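Apart from one protein chain that is not included, each protein chain of the complex appears where it belongs.
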Amino acid sequence: MRRLATMTVAIATCGFVLTACGTAADDNGDEKAAAPKCETTKIEGDPQVAIAYDVGGRGDQSFNDSAYAGLEKAKGETPTLKTAEGEASQDEDEATREERLRGFADDGFNTIVGVGFAYSESVNKVAPDYPNVAFAVVDGFDPDKDQNCNVAYLTFAENEGSFLVGAAAALQSKTGKLGFVGGVNNALIQKFEAGFKAGAEAAKPGTEVTSTYIEQSDPKGFGDPAGGKSAAEGLYSDGADIVFHAAGGSGSGVFDAAVEADKEAIGVDSDQYKTASAKQREHIITSMLKRVDIATYDFIKSVEGGTPLASYNAFALKDDGVGFSTSGNFLSKDTITKVNAFRDQIIAGDVKVPEKP
Amino acid sequence: MTTSSTDQDVASIDVVLSGILKRFPGVVANHDVDLHLRPGAVHALIGENGAGKSTLMKILYGVQAPDEGTITVDGSPVSFSSPTDAIGQGIGMVFQHFMLADNLTVLENIVLGAEKLHGIGDGARRRIREISARFGFGLEPDDLVERLGVADRQRVEILKVLYRGARLIILDEPTAVLVPQEVDALFANLRELVAGGCSVLFISHKLDEVLEIADDITVMRRGTTVGTADPATATRQGLAELMVGSELPSPETTESTVTDTPVLELRGVTVTNEAGRDVLSDATLTVHRGEVVGIAGVEGNGQSELVEVIMGMLRCSSGSIVLRDQDITRSSTRQVREAGVGFIPEDRHRHGLVLDYPLWENRILGHQTQAPVVRGPLLNQRGARKDAQRIVEEFDVRTPGIDTSARALSGGNQQKFIVGREMSGDPVLLVASHPTRGVDVGAQAAIWDHIRRARRDGLGVLLVSADLDELIGLSDRIEVVLRGRLTATFDPRDVTPMDLGTAMTGGEVA
Partner (left out) sequence: MKRLFYAVLPPVVAVLVALVATSAVIVVSGGSATSFISTILSVPDDRVLVNIINQSSMISISAFAAAIGFRMGLFNIGVEGQYIAGTTAAAFFGGSGIVSGPLNILATLVVAMLAGALYASIAGILKVTRGVSEVISAIMLNYIALTMAGYLVQRYGEKSGYTYITPRLPESSQPLGFSVVSGAPDVWALFVVAVAVGVGYWFLLSRTRFGFDLRTTGESPTAALASGIGVGRMVIISMALSGAVAGLVWMPAYFGSVHTFGTPENFQAGLGFTGLAVALLGRNRAIGIAVGSLLFAFLAGQSNELQRDGIAKQVVDITQGVVVLAVVVAYEVVRRRQARAEQEAVAARLDDRPTEGVVS
């Protein structure tokens, strides 16, 4: 009985401590009044660049590699540039991501690029502690209302690029049916879908586009070739003859499905004709280019130039931030001409591309 | 028995073990063991549990190598590093617990692992028929093992080693699972075997059987061979004294203590299994205060179900069970135990103990809701330890202490601990399944004493046993169970094991 009583006291104490030790609400009042105005981030010394990759890291033949290409280019121009790289792992927590960024900053890196929107929250937390470090988040966003003056969010007009490949696909299609495979059903991937549909409709009204997503929220959708394959197989068997994927590593499954069905596919992010296997490349008619390398390079250059990019920087068609590839000569002359015409119209603002399907 | 050399069709084997010594760290399991197994003879090896028979068997069968001493086969020294070596020399082993796959046929069980000898088809089938006919086994190669009775399964095991070329067959307590009639049949088979030139090493502690079948007898005690005897002249008494170094205890109860007060009443209890078959039909039975009711039956005839339905581990489909004046027909095992039923399960390793728990925690087992081992929802460690210590002392459990895990104790000491535990808290009924199976003679006597004492104090006991001597010696009344029915009642004062055996197998009682 005495033991039980001791337990009860312990539990009660614990509850008391929890309530007594206070909450964040008691503790506010400071650092809430964020100044709306920003001054240019002052970088001390030469730029030293660190890149924190998303899951997959260097060698993913896509997103991360593209960022690395930007770094390489900058390094090629400035051989003395000191660089470092780090990589996220599956199922890591927020603190680990933050720690990666802080580690770079503490080691003296004053130019830090987080590749992938997963770094948005961590950069948001870390950046205020390092006012003299310029941060950039590829595909990033500011999760709260406090403005971070030393963070650049490098975003892309994926919808515009997707519009172009959508138009190309509609012009090349024989069945009038197209397919779209998304890795994960989130707002970013929906931008691809929206642009692709709009482009197809604009080039050939009445073109049918069917969309599927490999996962609803599990990031596994970007690394699941089997899932990509079965999704694409479904689309092909429903009559689509060209499938566009925005599914990262799952895309190779989409290409396999194209090979087996002897249909065509469209790559994403980088020119996948150049990285796919010999069999697959015969079926990759074009790729929607998302120039992470250009964005990364531009950011590094801006730091070198003394005025680091800050806030939202959208890389659109007009900046060559997105585009389409013609490797393999699958697209007909006529198609290329028409797609380029759309391109000019978008840059001129005559055509508005939606961001939501 | 004489060996007729004209009848011989198996090459005979002559095995001599001399000066065998086997040490385990800190313990000498065998020392100065000398054993001569003559060709064409049944050699009985007797001794209490723990006398070193198993170790010796393992050495002979190639499972363990002796530290000192020699084994010679037909005059030349051999050393075995595995049972395969042993069988290669013609030495085969039949274990007490059969190692057969129920869902395979006799043929498949036999050729499994010996496919190279005669293939797996007609060659093997022919060879099996040959052996079976030669020794009068009466086995059909294509019968499913699950359809066979215990005695037939044993014959399959023997055939298995013969098929592999065994000339010396080691049988570990082969009669433990058999009824008297089956024992006779087995002995007839063994006689055929030795007539054919085989040698048999027969391990047992049933002295009457040993005297009946053996040509030579060797007695082991405390790890060594203490003597040999000639079955023609040896007496039961003399052998027993060699084995234990003292007088063999007998299970006989003295005066009756039976009262008129029923403790347990079963009325028309029927248990139906998943297949819809009645495994216990219409069982009606009363156990009174101070009465021991013995249940005799060949294993698998419903005695396990009888025990389990009383203990609440099985549900009956009809009938009622009353403990004193409390209906326990639908009670859970825990409620039955709380109502004052002690339970000595048939298989102490599976049901009676948690082997990796220390003794004091095993004291709690089965008594999780009863003082002194618990206090409300909490364990009472001090109470459990104190009471475990009491059992160790009162029931003479040989252990270094109550923190020793149950696994480390010998079978007899484990069983004494279980008996002590189940008699704690003054039960009104003790359900005991094979309480002395696999227990050495000393512990057996102690357990019998405890049951008798508790009976005198008014305990009712339901005793299920395969040991007919135990049943006859301890019971006030014996019920025979056959194919799920209680078919006959005997007064132990005027029944012989032979009568019981007949009733157990469904024959007419003379």
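Annotations for the structure displayed:
Chains: A and B, in written order; residue numbering restarts at 1 for each.
In the analysis below, contacts are C-beta pairs under 8 Å (C-beta built on N, C-alpha and C of every residue); 3 or more make two chains touch, one makes a residue touch a chain.
Since this is a predicted model, take the numbers as computed values, not measurements.
Shown as candidates are B:54, B:405, B:487 or B:505; the residue that touches the absent chain is B:405. Considering the whole complex, the residue from B:16, B:379, B:482 or B:498 that touches the absent chain is B:379.
Within the set B:106, B:190, B:263 or B:364, the residue that contacts the chain not displayed is B:364. Across B:181, B:333, B:487 or B:505, the single residue that touches the chain missing here is B:333.
Subunit B residues in contact with the hidden partner, per the touch definition given at the top, are 23-28, 50, 222, 311-313, 332-338, 343, 345, 347, 350-357, 361, 364-369, 374, 377-379, 381, 398-400, 404-405, 407-410. Residues touching the missing chain, restricted to subunit A, are 3, 7, 11, 14-15, 17-19, 21-28, 84-87, 89-96, 99-100, 102-104, 107, 117-118, 120-121, 139-141, 143, 185-188, 215-219 (touch as defined at the top).
The rule is simple: only the chains that are shown with their structure count from here on.
One inter-chain figure worth recording: subunit A and subunit B are separated by 73 Å, centre to centre, where each centre is the mean of the chain's CA atoms.
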